[in-house]
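Removed from the display is one protein chain of the complex; every other protein chain stays in position.
Going by the order they are written in, the chains are A, B and C; count residues from 1 in each one.
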Amino acid sequence: MTDALLVAAGAILLTVAVGLVRVLYGPREVDRMMAVQLLGTGGVAALLLAAAATEVAGVENVALGLALLSSFASVAFVVASPRADRR
Amino acid sequence: MSPGTIAGFVGAGLVGLGLYALVVDPKPLRKLLAFNLIGSGVFLVFGIVARRGATGRFPFDPVPQAMVITGIVVAFAATALAVALMLRLAEETGTVSLDPDAGAKPDDGAEDK
Amino acid sequence: MTVFDALDLAIAALVLGVAAWTIAAREMFSAVVGYVAYGLLLAIVWVRLYAPDVALTEAAIGGGVTGVLLVVASKRLGRLPQPEAGPGLGLKLAAAGLAALVAGLIAAALLYLPDPAPSLAPEADRHLAQTGLGNAVTAVLIAYRSFDTMLEKVVLVLAVVGVWSVAPDRFWGGRPAPLGPASPDPALVFLARVLAPVGLVIGVQIFWVGADEPGGAFQGGAILAAMAMIVMMARLMRPPRIGSRRLRLALIAGPAVFLVVGLAGPLIAGSFFAYPAGFAKPLILFIEAFMVLSIAATLPLLVAGPPNGEGEP
């Protein structure tokens, strides 16, 4: 069961890694931000699975922090963009 | 391999990548990113020293880990200060460059408000 | 064990790949996005190194707060003309050689680390009961090496002073520029209204459990700081006037309380920065509470930057 959970975590990380090619190729800035968003959600899922598999104390707290904050860069992107367009 | 060796090599690689970009890239914000890469590489090396210090009750040595935590916070403070300096420099000279001649146009774009 | 090894190798390749992307990307914004992704990945690496305290710090500061700082900065700087002239091939090769040499030396040093590894973990464990704490990392930060941590808080205050000091004289004492646009998207206002109260509870909880589990003043304070930032981005709150006395008190409360307790050490416990036996844990939590306040005030101000006249109506 532990191995299965780890394999699932690895599979999610792998798909997230594939998604990161959007950071490379864009073509638009939003596409790059979306890949980071995917990394946030996938990272939370992978951490939860790893936490259940390894029982290192406190990993759920890391996942909680990541869940809370992983969208901040995207919010900053949206908030900073229109100002750039108007000037 | 002892636990965390791979992460240690990642740390060494990050220091190398960051050092190269710090020397080669002329843009200040890119230099700042490179500097942060070096920093996190060093933190990872601390991390594997902490992991190797595992004994009995702890799977890690808490002293290097605590140092990394203060290090991350101080690195953020330094980054924020550097960004503030960069934005102010850009406001003064109208360009993003560390080259003293690049923005030497006293009447031009110094005040864009 | 093989599953772990494969996972570790994959994560290592991913981290190095994203790091290489941040220095190879042509546009500044793509590099910054790469760096944010890199920060999130590092949090996962720290979990694998059995360092959940560090992972939490990295997720909050590397992924959240730094992301906002850099994305906003790259957007502002990206509008200006960029000098393109890079160095010549010779310098590039020399730099690559230097970088490879340094990286190789570090890797070699790691291979020849002493075995068995020196460790302060037994020492930390032996005195843990005296502090009343369960989390050894928190004990190192606030009890064993408390002088470092106090000075590090002073560094944060100095950084704020440094950021403020680049303000033009005529704006001194005013407000930093707002973090968000004049008419924020209603969805953003909704997000700030939902996220901020939940984040407040989580931040305080992570500070509170930090005495015994992973977490602590830095992590909790950074989460609270991020919540203050999203509230400011949604324009539900303006950045405070930097001349405000209450703000300045909040900034120095952490190091000041720490210093006062540390200096009172000789009277109550027999030496500087020592805690009286049996009373250590409440005192540590007391100091940490003020540190949380100071960190939560400091980080958003570092992101907001100096007052530049845009903040005044």
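FYI, a contact is a pair of C-beta atoms (placed from the backbone, for glycine too) under 8 Å apart; a residue touches a chain by one contact, two chains touch by 3 or more.
Note that contacts and distances are computed from a predicted model.
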Record-based protein name (UniProt) of the chain missing from this complex, from "Multisubunit sodium/proton antiporter MrpG subunit", "Dihydroxyacetone kinase DhaL subunit", "Phenol hydroxylase" or "NADH dehydrogenase": "Multisubunit sodium/proton antiporter MrpG subunit"
Which displayed chains the hidden chain touches across the whole complex: A, C
Hidden partner chain, touching residue among C:Val137, C:Ala167, C:Leu188 or C:Ala304: C:Leu188
Those residues of subunit C which, in the complete complex, touch the missing chain: 185, 187-188, 190-191, 194-195, 198
Residues in subunit A touching the chain absent from view: 1, 4-5, 8, 11-12, 15-16, 18-19, 21-22, 28, 30-31, 33-35, 37-38, 40-42, 44-45, 48-49, 52, 60, 63-64, 67-68, 70-71, 74-75, 77-78, 81-82, 85
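Everything below uses one rule, namely that only the chains that are shown with their structure count from here on.
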Centre-of-Cα separation between subunit C and subunit A, whole angstrom: 19
In subunit A, residues with contacts to at least two other chains: 56
Shared-contact residues (touching 2 or more other chains) in subunit C: 50, 53, 65, 76
Residue numbers on subunit B that touch subunit C, as the complex places them: 2, 4-21, 23-27, 29-30, 33-34, 36-37, 40-41, 43-45, 47-63, 65-70, 72-74, 76-81, 83-88, 90-91, 94-97, 99, 102, 113
In the complex with subunit B, residue positions of subunit C that touch it: 8-9, 12, 15-16, 19-20, 22-23, 28, 31-32, 35, 38, 42, 45-46, 48-51, 53-54, 57-58, 61-62, 65-66, 69-70, 73-74, 76-77, 80-87, 91-92, 95-96, 98-100, 102-104, 106-107, 110, 113, 115, 117-122, 124-125, 136-137, 139-141, 144-145, 148-149, 152, 155-156, 159, 162-163, 166, 216, 218, 222, 295, 298-299, 302-303, 305-306, 308-309
Complex contacts: residues of subunit C adjacent to subunit A: 3-4, 6-7, 10-11, 14, 18, 21, 29-30, 33-34, 36-37, 40-41, 43-44, 47, 50, 52-53, 55-56, 59-60, 63-65, 67-68, 71-72, 75-76, 78-79, 179-181, 184-185, 188, 191, 195, 198-199, 202, 206, 209, 213-215, 219, 223, 226, 229-230, 233
